[in-house]
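Right, I'll just put the structure down here and ask away after.
For this view, one protein chain was removed and the others were kept in their places.
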Amino acid sequence: MTAAAESTLNSETFLPRDGLQKLISHLSGDGFTVIGPKVDQGAIVYDEIENADELPRGWTDRQEPGRYRLERREDDAYFGFVVGPHSWKRFLFPPRATVATADRTENGWEMATPDEPAPRYAFLGVRACEIAAMKIQDRIFTGGSYVDPVYQRRRESAFIIAVNCTTAAATCFCVSMNTGPRCGSGFDLALTEIAEGFVIEVGSDAGSELLARLPVTPATDEQLSHADDERQQAVNQIQRTLNTDGIRDLLLNNLEHPQWSDVAKRCLSCTNCTMVCPTCFCSTVTEVSDLTGDHVERQRQWDSCFNIDFSYMNGGIVRDDVRSRYRQWLTHKLASWHDQFDSSGCVGCGRCITWCPTGIDLTAEVAAIRNAPRAKASVATETVTPQEGSA
Amino acid sequence: MTHSARDVKATLATAQFLHKLSAEDLEKVAAIASTKSLEAGAVLYQEGEACRMLHVVSSGLVALDMCMPRQGCTRILTVGPGELLGWSALLSDGTMTVRATAVEETTLIALPAHKLRQLCDDDHDIGYAIMQQVAVSLSRRLLATRLQTLDMFGETQPVAAPVSPDNS
Partner (left out) sequence: MRGTPPVTACQPANPWLAYTARIHAVRDETPGVATYDLMFDDPALADGFTFRPGQFNMLYLPGVGEVAISISGDPHDFSSVPHTIREAGNVTHALARMREGETIGVRGPFGSSWPVDECRGKDVLLVAGGIGLAPLRPAIYELLARRDQFGTLTLLYGARSPDGLLYTDEYGAWRSAGIDVQTTVDRAHTGWTGNVGVVTLLLDRLPLPRTNDTLLLTCGPEVMMWYTIQAAQRRGLPRESVYVSLERNMNCAIGLCGHCQFGPEFLCKDGPVFRYDRVASILKVDDL
């Protein structure tokens, strides 16, 4: 890191409101596909944008278990909302991607992997919880023995413009998961929106280089103070909590807890939670042939542990009821993930709570188990006698 | 072919259903025991036959078959050295529930059921030890039978198998 960049990193700058368009234009000019929030079908989703006018200026979201509505704000803030049904995983880990191909030749099948250059994305409006989710998916897709080139290429070239939250939804619990609301690292630039514009922090050389081309001025004490107030607002508005003390053992020691049967009565196994979750990574590779049958693509598509045949094995389905599938999802997300990836799988974004059609709240499910723990012999003790009862 | 009393005692000492008995009590059982030899293919008793003897396999292998009208006979179990045959002689009226055939050259110890029952009645310590072990042997065989019933190597498909074209 150059000395110049380092000095920029230590000081915050201010960009006036109308400078946002310049930011977007420079990124487009640099060859990035800019993805940002937009209103679509009554929600704020992530899509390609070219113009700052496409952003959800003046909109906010009201979220509760099983409920999401957009409402007009009293002001004209560009980023006065939190997170919607989309997460950035749909760009880094696309819902459908070709991972390999096979072509029939005279000598038999020829196998290959796609070589096209990956799209270069600039993500505008990334929240702290979403940065945390990206770091979690980095560990999965690039941090193990096998690296997924599809994810890696998109991730490597992605430019991240983070936004510090200035509001929180009723379903947010990032503070409990230690993932927000403030962006600490993992961004190229981080914006905090105040009335007149944006206070900007630099997070990388690339960010500093872009900043140098924008009409920024050193942030004044007053602007810094407003930024602090705005960020504090988000902190103050967080209502929901998840007690994560010993949560891994709590869940894995209660695999036969009656709460699993209880939630199974409410869960539709619809897979919404896994679709909106920014860390869920389950997928299935399927064969897609062209009409001749001579060119085959291996396409990886999002799947979900809630799908009934996700655990199908010759002979039958291992997780044949909603109870076992819900238990799989929650114990994986909050417990087994620690064993597998040395962190929680949950970033506290609250999407699963908002988008569950029956309003299941995983913080409440965990609390129910914690309040009445009935650790059975499932993990604790080992007995030698066979499982069945008297002969 | 005859066997010495020592062979009889040696075999009885390996019999699971007698292994809680003291050496002294084992002598009492040995006193009522006789030996029997079977050539490969020889039938010890038929299914449904009355047999008043308990047998312990000393060497060789005995196969148990059960037959169904029009469907033929199935070999359901083989019994090896140290294991018990014909427990219904001791526990019920002695009507054999299987046909027992020696699969290879086999020697057996034979115990008259009424004499063994008398021994148990006269000395309840012996009786308790024997019955306890018979129960253990039977529970093991019951578990084995249940596992056979599960047909765990069978390739039956579930009733509502989902259509999963890419699963194998």
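Labels for the chains are A and B, by order of writing; each one numbers its residues from 1.
Basically, a residue touches a chain if its C-beta (ideal position, glycine included) is under 8 Å from a C-beta of that chain, and two chains touch if they have at least 3 such contacts.
In this text the structure is predicted, and so the values were computed from the model without any measurement.
> Using the definition of touch stated at the top, determine which of A:214, A:235 or A:282 touches the missing chain.
A:282
> Given the contact definition stated above, which residue among B:61, B:120 or B:138 touches the chain not shown here?
B:61
> Which parts of chain B face the unshown chain closely enough to count as touching?
Residues touching the hidden chain, for chain B, are 40, 61, 63-65, 72-78, 80-83, 101, 103-104, 140, 143-144, 147-148, 150-155, 164-168.
> Which residue numbers on chain A touch the omitted chain?
Within chain A, the residues that touch the unshown chain are 99-100, 102, 104, 107-113, 140-141, 144-149, 252, 255-256, 281-287, 289, 293, 296, 298, 300, 303, 305, 310-315, 318-321, 323-324, 327-328, 332, 335-336, 339-340, 377-380, 382, 384-387.
Keep in mind that, in the parts below, only the chains that are shown with their structure count from here on.
> Report, in whole Å, the distance between the mean C-alpha point of chain A and the mean C-alpha point of chain B.
64
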